[in-house]
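With one protein chain held back, the other chains of the complex are shown just where they sit.
Our next item is chain A:
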Amino acid sequence: MRAPRIGLLSTGVLVSGCSGSQSALNPYGAPAVHVEHLIVGIVVLSGVIWLLVMVMLALALRRGRRAETEGQTSEGRLTMTVSAAVAVTVAIIAGMTIASFYTTRSMGVPQSAALTITVRAQQWWWQVIYAGSDGTPTFQTANEIHIPVGQDVRLQLESTDVIHSFWVPSLAGKQDLVPGRPNDLLLRAEKPGIYRGQCAEFCGLQHSHMAVMVVAEAPADYARWITSQRADAKMPADPDAASGQAAFLAKPCAACHTIRGTQATGTTGPDLTHIGSRQTIAAGLLETTRGSLAAWIADPQTLKPGNNMPMVPLTSIELQNICAYMDSLK
(Lines give C-alpha, C1' and ligand atoms only; values in the text may rest on other atoms or scores of the structure.)
Protein backbone atom coordinates (compact mmCIF):
# COMPACT_ATOMS: atom_id res chain seq x y z
CA MET A 1 0.00 0.00 0.00
CA ARG A 2 1.16 3.48 -0.79
CA ALA A 3 1.18 6.37 1.66
CA PRO A 4 -2.21 8.03 1.65
CA ARG A 5 -2.00 11.71 0.78
CA ILE A 6 -1.44 11.27 -2.90
CA GLY A 7 -4.37 13.38 -3.88
CA LEU A 8 -2.81 16.60 -2.68
CA LEU A 9 -2.78 18.22 -6.07
CA SER A 10 -4.70 21.23 -4.98
CA THR A 11 -4.32 23.14 -1.77
CA GLY A 12 -6.66 25.02 0.45
CA VAL A 13 -9.22 27.08 -1.35
CA LEU A 14 -10.44 25.80 -4.64
CA VAL A 15 -10.78 28.64 -7.00
CA SER A 16 -11.82 27.74 -10.50
CA GLY A 17 -14.59 25.22 -11.06
CA CYS A 18 -12.56 22.08 -10.77
CA SER A 19 -8.96 20.90 -10.59
CA GLY A 20 -8.23 18.44 -7.86
CA SER A 21 -11.11 19.47 -5.69
CA GLN A 22 -12.83 16.12 -6.10
CA SER A 23 -10.88 13.91 -3.73
CA ALA A 24 -11.78 11.92 -0.66
CA LEU A 25 -8.32 12.75 0.67
CA ASN A 26 -8.95 16.49 0.58
CA PRO A 27 -11.74 16.81 3.09
CA TYR A 28 -13.16 20.22 3.98
CA GLY A 29 -16.26 19.19 5.86
CA ALA A 30 -16.84 17.36 9.12
CA PRO A 31 -18.32 14.14 7.66
CA ALA A 32 -15.58 13.84 5.07
CA VAL A 33 -12.90 14.60 7.65
CA HIS A 34 -14.06 11.76 9.92
CA VAL A 35 -14.05 9.39 7.00
CA GLU A 36 -10.64 10.53 5.88
CA HIS A 37 -9.20 9.73 9.30
CA LEU A 38 -10.73 6.28 9.05
CA ILE A 39 -9.40 5.81 5.51
CA VAL A 40 -5.87 6.79 6.47
CA GLY A 41 -5.98 4.59 9.57
CA ILE A 42 -7.25 1.52 7.77
CA VAL A 43 -4.96 1.97 4.76
CA VAL A 44 -1.85 2.30 6.91
CA LEU A 45 -2.83 -0.66 9.07
CA SER A 46 -3.57 -2.76 6.00
CA GLY A 47 -0.23 -1.82 4.49
CA VAL A 48 1.50 -3.09 7.60
CA ILE A 49 -0.49 -6.32 7.55
CA TRP A 50 0.34 -6.90 3.91
CA LEU A 51 4.03 -6.38 4.59
CA LEU A 52 3.90 -8.84 7.47
CA VAL A 53 2.26 -11.50 5.32
CA MET A 54 4.85 -10.92 2.61
CA VAL A 55 7.65 -11.33 5.12
CA MET A 56 6.07 -14.57 6.27
CA LEU A 57 5.81 -15.74 2.66
CA ALA A 58 9.44 -14.90 1.97
CA LEU A 59 10.59 -16.67 5.12
CA ALA A 60 8.51 -19.74 4.28
CA LEU A 61 9.95 -19.92 0.78
CA ARG A 62 13.52 -19.58 2.03
CA ARG A 63 13.06 -21.94 4.91
CA GLY A 64 11.26 -24.42 2.61
CA ARG A 65 14.24 -24.48 0.29
CA ARG A 66 16.55 -25.48 3.10
CA ALA A 67 14.10 -27.80 4.84
CA GLU A 68 16.01 -30.79 3.56
CA THR A 69 19.04 -29.97 5.67
CA GLU A 70 17.25 -28.52 8.66
CA GLY A 71 14.70 -31.25 9.16
CA GLN A 72 10.97 -30.93 9.57
CA THR A 73 9.13 -28.45 11.73
CA SER A 74 6.82 -30.29 14.09
CA GLU A 75 3.09 -30.22 13.32
CA GLY A 76 2.49 -28.94 16.83
CA ARG A 77 4.56 -25.81 16.31
CA LEU A 78 2.92 -25.15 12.96
CA THR A 79 -0.52 -25.48 14.53
CA MET A 80 0.39 -23.03 17.24
CA THR A 81 1.76 -20.49 14.81
CA VAL A 82 -1.23 -20.71 12.49
CA SER A 83 -3.64 -20.43 15.42
CA ALA A 84 -1.84 -17.37 16.70
CA ALA A 85 -1.97 -15.75 13.26
CA VAL A 86 -5.71 -16.43 13.05
CA ALA A 87 -6.24 -14.99 16.51
CA VAL A 88 -4.42 -11.81 15.51
CA THR A 89 -6.56 -11.62 12.35
CA VAL A 90 -9.73 -11.87 14.42
CA ALA A 91 -8.53 -9.12 16.73
CA ILE A 92 -7.64 -6.77 13.88
CA ILE A 93 -10.92 -7.42 12.10
CA ALA A 94 -12.83 -6.71 15.30
CA GLY A 95 -10.89 -3.49 15.79
CA MET A 96 -11.64 -2.30 12.27
CA THR A 97 -15.31 -3.15 12.67
CA ILE A 98 -15.53 -1.08 15.85
CA ALA A 99 -13.68 1.87 14.32
CA SER A 100 -16.06 1.71 11.40
CA PHE A 101 -19.18 1.71 13.62
CA TYR A 102 -17.80 4.66 15.54
CA THR A 103 -17.31 6.70 12.37
CA THR A 104 -20.74 5.73 11.07
CA ARG A 105 -22.30 7.26 14.17
CA SER A 106 -20.70 10.60 13.42
CA MET A 107 -22.24 10.70 9.95
CA GLY A 108 -25.91 10.58 10.94
CA VAL A 109 -28.11 13.32 9.49
CA PRO A 110 -29.63 15.50 12.20
CA GLN A 111 -33.29 15.95 11.29
CA SER A 112 -33.07 19.29 13.04
CA ALA A 113 -30.59 20.74 10.55
CA ALA A 114 -31.57 24.37 10.06
CA LEU A 115 -31.29 24.27 6.31
CA THR A 116 -32.78 21.65 4.00
CA ILE A 117 -32.19 21.72 0.27
CA THR A 118 -33.87 19.35 -2.16
CA VAL A 119 -31.68 17.86 -4.85
CA ARG A 120 -33.51 16.06 -7.62
CA ALA A 121 -31.38 14.18 -10.09
CA GLN A 122 -32.36 13.71 -13.70
CA GLN A 123 -30.63 12.27 -16.74
CA TRP A 124 -28.09 14.07 -16.76
CA TRP A 125 -28.27 17.13 -14.54
CA TRP A 126 -29.14 18.17 -11.00
CA GLN A 127 -32.20 20.18 -10.10
CA VAL A 128 -31.73 22.07 -6.84
CA ILE A 129 -34.76 23.39 -4.99
CA TYR A 130 -34.57 25.90 -2.14
CA ALA A 131 -37.51 26.22 0.20
CA GLY A 132 -38.55 29.30 2.14
CA SER A 133 -38.86 29.36 5.92
CA ASP A 134 -42.41 27.97 5.64
CA GLY A 135 -41.13 24.99 3.66
CA THR A 136 -42.66 25.89 0.29
CA PRO A 137 -40.23 26.01 -2.62
CA THR A 138 -39.09 29.51 -3.41
CA PHE A 139 -36.65 29.13 -6.28
CA GLN A 140 -34.65 26.53 -8.07
CA THR A 141 -31.32 26.38 -9.74
CA ALA A 142 -29.31 23.69 -11.49
CA ASN A 143 -26.02 21.84 -11.06
CA GLU A 144 -24.88 24.26 -8.36
CA ILE A 145 -25.67 24.21 -4.66
CA HIS A 146 -24.84 27.15 -2.44
CA ILE A 147 -24.43 26.51 1.26
CA PRO A 148 -23.31 28.63 4.18
CA VAL A 149 -19.95 27.73 5.71
CA GLY A 150 -19.84 26.06 9.13
CA GLN A 151 -23.45 25.00 9.15
CA ASP A 152 -25.13 21.60 8.94
CA VAL A 153 -27.09 21.32 5.73
CA ARG A 154 -29.51 18.51 5.09
CA LEU A 155 -29.85 17.47 1.48
CA GLN A 156 -33.09 15.79 0.59
CA LEU A 157 -32.16 13.51 -2.31
CA GLU A 158 -34.71 12.46 -4.91
CA SER A 159 -34.67 11.10 -8.42
CA THR A 160 -37.29 11.45 -11.10
CA ASP A 161 -35.96 8.84 -13.49
CA VAL A 162 -33.18 6.33 -12.77
CA ILE A 163 -30.80 5.85 -9.85
CA HIS A 164 -28.09 8.47 -9.50
CA SER A 165 -25.63 9.03 -6.70
CA PHE A 166 -24.74 12.35 -5.12
CA TRP A 167 -21.06 12.56 -4.35
CA VAL A 168 -18.94 15.56 -3.40
CA PRO A 169 -15.97 13.74 -1.85
CA SER A 170 -14.41 16.75 -0.15
CA LEU A 171 -17.58 17.32 1.86
CA ALA A 172 -19.17 13.92 2.46
CA GLY A 173 -19.47 10.37 1.27
CA LYS A 174 -21.93 9.51 -1.47
CA GLN A 175 -25.60 8.73 -1.21
CA ASP A 176 -27.86 7.28 -3.90
CA LEU A 177 -30.90 9.05 -5.28
CA VAL A 178 -33.43 6.28 -5.70
CA PRO A 179 -36.74 6.79 -7.49
CA GLY A 180 -39.59 6.33 -5.06
CA ARG A 181 -37.32 6.35 -1.99
CA PRO A 182 -36.05 9.75 -0.86
CA ASN A 183 -32.74 9.70 1.02
CA ASP A 184 -30.89 12.37 2.87
CA LEU A 185 -27.31 13.39 3.42
CA LEU A 186 -25.50 15.67 5.83
CA LEU A 187 -23.32 18.27 4.17
CA ARG A 188 -21.07 20.64 6.00
CA ALA A 189 -18.23 22.80 4.71
CA GLU A 190 -15.68 24.26 7.09
CA LYS A 191 -14.06 26.55 4.55
CA PRO A 192 -15.39 28.71 1.74
CA GLY A 193 -14.70 27.29 -1.68
CA ILE A 194 -16.11 25.52 -4.68
CA TYR A 195 -16.24 21.78 -4.26
CA ARG A 196 -16.78 19.62 -7.28
CA GLY A 197 -18.77 16.45 -7.23
CA GLN A 198 -20.05 14.00 -9.77
CA CYS A 199 -22.79 11.44 -10.15
CA ALA A 200 -21.37 8.12 -9.03
CA GLU A 201 -24.06 5.63 -10.04
CA PHE A 202 -24.20 4.63 -13.68
CA CYS A 203 -27.27 6.41 -15.00
CA GLY A 204 -27.09 5.99 -18.75
CA LEU A 205 -25.51 7.58 -21.74
CA GLN A 206 -24.10 10.78 -20.24
CA HIS A 207 -23.28 9.51 -16.77
CA SER A 208 -19.76 10.84 -17.37
CA HIS A 209 -20.97 14.39 -17.71
CA MET A 210 -23.05 14.86 -14.62
CA ALA A 211 -21.01 17.04 -12.31
CA VAL A 212 -22.28 19.24 -9.52
CA MET A 213 -20.65 22.21 -7.79
CA VAL A 214 -21.11 23.00 -4.14
CA VAL A 215 -20.33 26.64 -3.44
CA ALA A 216 -19.67 27.21 0.24
CA GLU A 217 -19.66 30.85 1.26
CA ALA A 218 -19.62 32.97 4.40
CA PRO A 219 -23.13 33.37 5.85
CA ALA A 220 -23.37 37.00 4.74
CA ASP A 221 -22.46 36.15 1.14
CA TYR A 222 -24.83 33.26 1.25
CA ALA A 223 -27.68 35.48 2.41
CA ARG A 224 -26.94 37.91 -0.41
CA TRP A 225 -26.98 35.06 -2.89
CA ILE A 226 -30.35 33.85 -1.61
CA THR A 227 -31.84 37.30 -2.03
CA SER A 228 -30.56 37.64 -5.57
CA GLN A 229 -31.82 34.19 -6.54
CA ARG A 230 -35.26 34.81 -5.10
CA ALA A 231 -35.73 37.74 -7.45
CA ASP A 232 -37.24 37.15 -10.88
CA ALA A 233 -35.03 37.44 -13.91
CA LYS A 234 -33.99 40.96 -14.82
CA MET A 235 -35.57 42.49 -17.88
CA PRO A 236 -32.95 42.74 -20.60
CA ALA A 237 -31.31 46.16 -20.60
CA ASP A 238 -29.61 46.33 -23.98
CA PRO A 239 -31.35 45.78 -27.34
CA ASP A 240 -29.39 42.63 -28.25
CA ALA A 241 -30.44 40.88 -25.08
CA ALA A 242 -33.99 42.11 -25.58
CA SER A 243 -34.23 40.52 -29.00
CA GLY A 244 -32.53 37.48 -27.50
CA GLN A 245 -35.33 37.23 -25.01
CA ALA A 246 -37.91 37.56 -27.74
CA ALA A 247 -36.22 34.82 -29.75
CA PHE A 248 -35.99 32.58 -26.69
CA LEU A 249 -39.71 32.95 -26.05
CA ALA A 250 -40.63 32.43 -29.68
CA LYS A 251 -38.48 29.35 -30.23
CA PRO A 252 -38.99 25.93 -28.59
CA CYS A 253 -36.61 26.91 -25.76
CA ALA A 254 -39.45 28.11 -23.58
CA ALA A 255 -41.20 24.76 -23.86
CA CYS A 256 -38.49 23.14 -21.76
CA HIS A 257 -36.97 25.92 -19.68
CA THR A 258 -38.33 28.32 -17.11
CA ILE A 259 -37.18 31.91 -16.78
CA ARG A 260 -39.11 33.42 -13.91
CA GLY A 261 -40.65 36.76 -14.79
CA THR A 262 -41.27 35.74 -18.43
CA GLN A 263 -43.74 33.42 -20.13
CA ALA A 264 -41.12 30.67 -20.24
CA THR A 265 -42.33 28.01 -17.83
CA GLY A 266 -41.03 24.72 -19.25
CA THR A 267 -39.92 22.14 -16.73
CA THR A 268 -38.08 19.54 -18.81
CA GLY A 269 -34.76 21.34 -18.69
CA PRO A 270 -33.00 23.34 -16.01
CA ASP A 271 -34.46 26.60 -14.74
CA LEU A 272 -32.48 29.36 -16.46
CA THR A 273 -33.64 32.34 -14.37
CA HIS A 274 -30.11 33.13 -13.16
CA ILE A 275 -28.09 31.04 -15.59
CA GLY A 276 -25.53 33.82 -16.09
CA SER A 277 -24.48 33.67 -12.45
CA ARG A 278 -23.69 29.93 -12.42
CA GLN A 279 -20.19 28.54 -12.62
CA THR A 280 -20.89 25.97 -15.32
CA ILE A 281 -23.47 24.88 -17.85
CA ALA A 282 -24.57 21.41 -18.83
CA ALA A 283 -23.68 19.88 -15.46
CA GLY A 284 -20.06 20.90 -15.25
CA LEU A 285 -19.25 20.44 -18.92
CA LEU A 286 -18.26 24.03 -19.68
CA GLU A 287 -17.61 27.22 -17.76
CA THR A 288 -20.43 29.72 -18.22
CA THR A 289 -19.24 32.22 -20.80
CA ARG A 290 -20.97 33.72 -23.75
CA GLY A 291 -18.85 31.58 -26.02
CA SER A 292 -19.61 28.32 -24.28
CA LEU A 293 -23.31 29.18 -24.16
CA ALA A 294 -23.22 29.74 -27.90
CA ALA A 295 -21.42 26.48 -28.49
CA TRP A 296 -23.90 24.58 -26.36
CA ILE A 297 -27.06 26.10 -27.80
CA ALA A 298 -25.82 25.84 -31.38
CA ASP A 299 -25.16 22.12 -31.02
CA PRO A 300 -25.80 20.42 -27.69
CA GLN A 301 -25.60 16.93 -29.18
CA THR A 302 -21.99 17.09 -30.28
CA LEU A 303 -20.79 18.49 -26.97
CA LYS A 304 -22.74 16.00 -24.85
CA PRO A 305 -24.00 13.27 -27.19
CA GLY A 306 -27.39 11.88 -26.32
CA ASN A 307 -28.44 14.49 -23.75
CA ASN A 308 -32.09 15.44 -23.68
CA MET A 309 -31.80 18.89 -25.24
CA PRO A 310 -32.44 18.96 -28.98
CA MET A 311 -30.69 21.28 -31.37
CA VAL A 312 -32.95 24.28 -32.00
CA PRO A 313 -32.37 25.83 -35.43
CA LEU A 314 -31.35 29.46 -35.02
CA THR A 315 -29.85 32.09 -37.28
CA SER A 316 -26.47 33.30 -36.14
CA ILE A 317 -27.97 36.64 -35.10
CA GLU A 318 -30.62 34.88 -33.02
CA LEU A 319 -27.96 32.73 -31.46
CA GLN A 320 -25.80 35.69 -30.53
CA ASN A 321 -28.73 37.58 -29.09
CA ILE A 322 -29.90 34.61 -27.07
CA CYS A 323 -26.42 34.27 -25.65
CA ALA A 324 -26.31 37.92 -24.78
CA TYR A 325 -29.60 37.43 -22.99
CA MET A 326 -28.47 34.28 -21.14
CA ASP A 327 -25.30 36.04 -20.10
CA SER A 328 -27.28 38.96 -18.71
CA LEU A 329 -29.31 36.66 -16.44
CA LYS A 330 -27.08 37.11 -13.42
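Quick note on the criterion: a contact is a pair of C-beta atoms (placed from the backbone, for glycine too) under 8 Å apart; a residue touches a chain by one contact, two chains touch by 3 or more; residues count from 1.
By our rule, contacts and distances are computed from a predicted model.
Between the names "Lactate utilization protein B", "Pyruvate dehydrogenase E1 component alpha subunit", "Ubiquinone biosynthesis protein UbiV" or "Cytochrome c oxidase subunit 1", the one given in UniProt for the chain missing from this structure view is "Cytochrome c oxidase subunit 1".
Remark: the residues of chain A touching the chain excluded from display are 1-2, 4, 6-7, 9-10, 16-20, 22-25, 32, 34-35, 38-39, 42-43, 46, 49-50, 53-54, 56-57, 59-61, 63-65, 67-68, 72-73, 75, 78-79, 81-82, 85-86, 89-90, 93, 96-97, 99-101, 103-104, 107-108, 123, 161-163, 165, 167, 169, 172-176, 178-181, 183, 196, 198-208, 284-285, 305-306.
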